[in-house]
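Note that this complex is displayed minus one protein chain, with the remaining chains in position.
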Amino acid sequence: MVALVPTLLRQELARLAESGARLDGRGQWEARDIVLETDCLYNGEGSAKVVWGDTIIYAGVKFEMRTPWPDRPNQGSLMCSAELRPIAGRKYEPGPPSPESIELGRVVDRGIRESGCIDMEKLCIVPGEKVWGVMIDIHVLSDQGNMFDACALAAIAALRTAIVPAERFDVGEDYTLKVKSTPIMASFTRVGGRYVFDPSAEEELGGDERIHITLGDEGHLHSLQKGLKGVFTPEEFAEIFDVAQSRCVDLRKLVANQEGN
Amino acid sequence: MVALVPTLLRQELARLAESGARLDGRGQWEARDIVLETDCLYNGEGSAKVVWGDTIIYAGVKFEMRTPWPDRPNQGSLMCSAELRPIAGRKYEPGPPSPESIELGRVVDRGIRESGCIDMEKLCIVPGEKVWGVMIDIHVLSDQGNMFDACALAAIAALRTAIVPAERFDVGEDYTLKVKSTPIMASFTRVGGRYVFDPSAEEELGGDERIHITLGDEGHLHSLQKGLKGVFTPEEFAEIFDVAQSRCVDLRKLVANQEGN
Amino acid sequence: MVALVPTLLRQELARLAESGARLDGRGQWEARDIVLETDCLYNGEGSAKVVWGDTIIYAGVKFEMRTPWPDRPNQGSLMCSAELRPIAGRKYEPGPPSPESIELGRVVDRGIRESGCIDMEKLCIVPGEKVWGVMIDIHVLSDQGNMFDACALAAIAALRTAIVPAERFDVGEDYTLKVKSTPIMASFTRVGGRYVFDPSAEEELGGDERIHITLGDEGHLHSLQKGLKGVFTPEEFAEIFDVAQSRCVDLRKLVANQEGN
Amino acid sequence: MGGYGDVKLLREDGLRLDGRKIDEMRPIEIEAGILPGADGSAWVKHGLNIAVAAVYGPMEAHPRKIQRQDRCVIDVRYNMAPFSTSDRIRPGYNRRSREISKVTSEALESVVICERYPRSKIRVEIEILSAEAGTRCVGITAASVALADAGIPMRDLLVGVASGKVEDIVVLDLDKAEDNYGQADLPVGILPNTGEIAFLQMDGDLSPDEFNLAMEYNFKAAAEIHEIMVDALKRRYEGGEN
Amino acid sequence: MGGYGDVKLLREDGLRLDGRKIDEMRPIEIEAGILPGADGSAWVKHGLNIAVAAVYGPMEAHPRKIQRQDRCVIDVRYNMAPFSTSDRIRPGYNRRSREISKVTSEALESVVICERYPRSKIRVEIEILSAEAGTRCVGITAASVALADAGIPMRDLLVGVASGKVEDIVVLDLDKAEDNYGQADLPVGILPNTGEIAFLQMDGDLSPDEFNLAMEYNFKAAAEIHEIMVDALKRRYEGGEN
Partner (left out) sequence: MGGYGDVKLLREDGLRLDGRKIDEMRPIEIEAGILPGADGSAWVKHGLNIAVAAVYGPMEAHPRKIQRQDRCVIDVRYNMAPFSTSDRIRPGYNRRSREISKVTSEALESVVICERYPRSKIRVEIEILSAEAGTRCVGITAASVALADAGIPMRDLLVGVASGKVEDIVVLDLDKAEDNYGQADLPVGILPNTGEIAFLQMDGDLSPDEFNLAMEYNFKAAAEIHEIMVDALKRRYEGGEN
């Protein structure tokens, strides 16, 4: 689709919103097609590819052995970061990490970290000497809308399939990383005045603020983030929070199904 | 005051200089009001705030434990650095440290270091293994003229009130850092053709080179620096050197009084 | 010489090429005058200066003691890097290392490293604990054409005269670094449609792609690199490869003569 | 959230370690107009946090590629001074600061009447001089007062405030120990007059009910802080230009 | 080249450890047009290497100082994803990637009809998602297909291919072990129709004869890979726009 100029696009989106419609014909809370694939990268100790509409994300998990922080001698560490390199789209430029890519990595990181799905003490090899550092790297190949949810999905799916490479580091046999739960992110963008789930690239271009909600297995909140220009009311939040609950259940099944394969 | 355009300002400053006058009515060697406050920051192991005219500076001291340099196993280290962030004034821009901020930090650092007021061997905890690194950080909140003297004053005042946080690092009880003397900086800027002490922002804008003199308790020189475009004669230096001697005595009393509180 | 504008220059170079001539009267495979001097820098453990036509290069060797990589406990390391600072010519700008300087350093590095002239195991001091890191730094003072060959010559000449500073590091007596061979680089640039050896600054300005060939004592290839825009045929390569063989023999004698002094 | 779990944060009497009630804020002091060279400025002490904010502008936005034809951009830099924390912070690039600067900037763009200044830039500098948990909220409050002090028109004064959870109890305004050992933190930026939210982050673990209670505390506290902000601005203008 | 020397890379039967013959390539799969937002794109799997390339442009070249009056510039970024190798690669500045980007860019400028787009820039992004020796060649092949997919006119399809030497034997297309423990590597970029070379690097130890044999293998392989590239582009256009 030829991109409308933003002002015209905003008008069109507002017009559609009045009748509850969206540019691509989806319902307000309806997602695009999502294909999740895991174990797809030769050198990733865990890996996942998410094709979410036209948005394409890879995530890979690597382990490194390091000395623990002095104040937490029994704990390993987890780090999730995102690269938003210029391959991801025409608007992305080379250079040091942009605020956008930093936010993306940190919001996905918080959702996983705060869910407690990884027991940091289980990452200890020798207390005070050697622990595992788990690195989840997210690589955005194509950003065509709702990159955050696609990245979060790829990250947790890659993590849940990760094998700890103990043999390569001479500390025993390889084993599957224990991941206790499946935190899932659902994001909402204000488009034409009301929120929609899973905005397309056009909807993001003509939209306003967005809200990222990460929920755990029990429906508890683990991470929230509001980004971009715009305000919302507690009532509006209550509405999308309900939607997030059901969308996260759906997405969590996708991860579970993939693991069942 | 509305800033005059530089050329007009220079003419006005030259005119005033002929009659021995200054824009704000001060005498040639007269300072603006100076308020020094110490122990003003919760997390600084030593801290000071200097309000010098409209120039506002904070300095904080932090300690870290480190391994000594192999060739100086019995010595700790001292480092003073200055940040000239964009809050300091309209003309300051974000980005990596500017040559101005590097010069500022290094000139203040040399004055303190070369005075020998800190005995590096007293900063040794376990020879060859653990020493204290003392970090003085200077933060310029408002540069409205004569930033160098205000920064040097804040730095030495913060250092002289510093408590070594031995308990937090599990190496004994906290104690007051021993500081043997009080090096003080006095700076002079050529304005309207002659030097003045403590230039205002307008005087700096319409002025030429400046000379920074740091003197110890006995009136010895510990650091000199000439900055900006301009030349001076040995006779001119002799004149400001005499003024520096008396101004440093005054400023040193300010530090002593604060400690007496 | 006043630099011709590139289009005119290219035409002139093409015209000259037809008659087998060059701007400065040299033959197609003829080099400019080359002066090699070694042991010319007080603090370099090995050093060399190359004046190659109007191109001037310094190379210096420094040693540092470091811990070996875990997977190669018996091996030291060799690193050659080039700085192309703004002194080297009007077109060079300050800033982080340019792709040009990275390529220069890495191509020279590969030629030396891959020739096997340094036995990395001989750089081991205490297996698993201490090894020598050998650093060759190349500093381009004046780039007036064929910088690569001049840099490679300076680098190997500096390396071949290096003294291991064992005394300074308290591990025995100083001794001459053992360098088993003399890898030499010869580079060719397409000028006026055909290749020439040792292009001048003007020829580079009006020329196309270049090919860097590093040969060992026995005439084996140790490094190849094609740079800049342009293509070549296997037949063209065969021709310059033959020339490279004889040019490298000449240059190797230059190094040997210098050592004989 | 650290969530060590074995640190007691509530006393037998139901009060917090520093004696505050569950829904009680730390004391707040605000002063407007403290930096003579800035177009607007503010100093906020909130518990042991100290934030200073300066506003410069509106000014021409450059490089041109950051210009917006129909509005100004708010260029926020949130920064922690090296001496503001227990362990010294190295100056320079910092992922946390960049993220906070980004979302703070977007929150302020949501309350400033940006359309008033097309193609312009307003610089907002937030410096944390002393940190004791909740600095991003204190920075938002300071920035709001500084913008008002600079005479920049806003739809409302944005108030930064946070609630959290410690020992399974929702509490208002975490202090340092509560932040280190607690279970959740919910910092928000509230427009007290319209009841809207312009800034929202959260991490830790909150059930939907806990979230609602934490939000309730935040709204109540925002009203209180708003009064202190208004009071500081009144003092500034009653006191005349300085 | 590592050249450890004590690692067996050839079997008793003369085949290589993975069963390939001396002059046999690893299997190659190519798909064109896989990134919906790019003007051209390609996915190449070569052995266990995976490279994805995207083309954006031609577009205005800026900053202006990179503009050429008479042609476009090809702005190539070759990058290895952090998870593409056995040990994680830290994102950011990297001397090896910069060098490969530079020479790849120059190689592509040698085959694209750059004069068609004066003052323009074509961005070519090469991402290595999985690395198993030879990634620069796989990246060149992917970039070529992506440029063709974007409809950029080229003199020929540039093919990336490498030969090398293990246990004193010249072999085609080194795999990871052969790259780590072998004696030489000769990656080239070949224009299969004209028989010209636009990309050339080499390191290790090769006699003149060994070099000639390695080049012969490379030319033979380039013809094979070229067919697979053409096939991928045909499938893309026969399949219609996606």
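A few notes on this one:
Which chain is which? They are A, B, C, D and E, in the order written, and residues in each are numbered from 1.
By our rule, a contact is a pair of C-beta atoms (placed from the backbone, for glycine too) under 8 Å apart; a residue touches a chain by one contact, two chains touch by 3 or more.
What you see is a predicted model, and the numbers here were worked out from it, not measured in a lab.
Contacts of the undisplayed chain with the visible chains, over the whole complex, involve B, C. Annotation: of B:Tyr42, B:Trp132 or B:Phe241, B:Phe241 touches the absent chain (contact as defined above).
For the chain missing from the display, the contacting residue among C:Glu114, C:Asp143 or C:Glu209 is C:Asp143, taking the whole complex into account.
Looking at subunit B, the residues touching the absent chain are 96-97, 99-100, 102-103, 105-106, 110, 113-116, 209, 211, 216, 218-234, 237, 241.
Against the chain not shown here, subunit C presents residues 41-44, 47, 54, 56, 58-62, 64, 81, 83, 85-90, 94, 96-97, 135, 137, 139, 141-144, 168, 201.
Going forward, only the chains that are shown with their structure count from here on.
Listed candidates were A-D, A-E or B-D; the one reproducing the C-E interface, defined as more than half of contact pairs identical by residue number, is A-D.
Greatest centre-to-centre distance from subunit E is found for B, with centres as Cα means.
A centroid comparison over C-alpha atoms places D as the chain most distant from subunit C.
One finds 31 Å separating the Cα centroids of subunit A and subunit E. Per-chain CA centroids place subunit C at a distance of 57 Å from subunit D.
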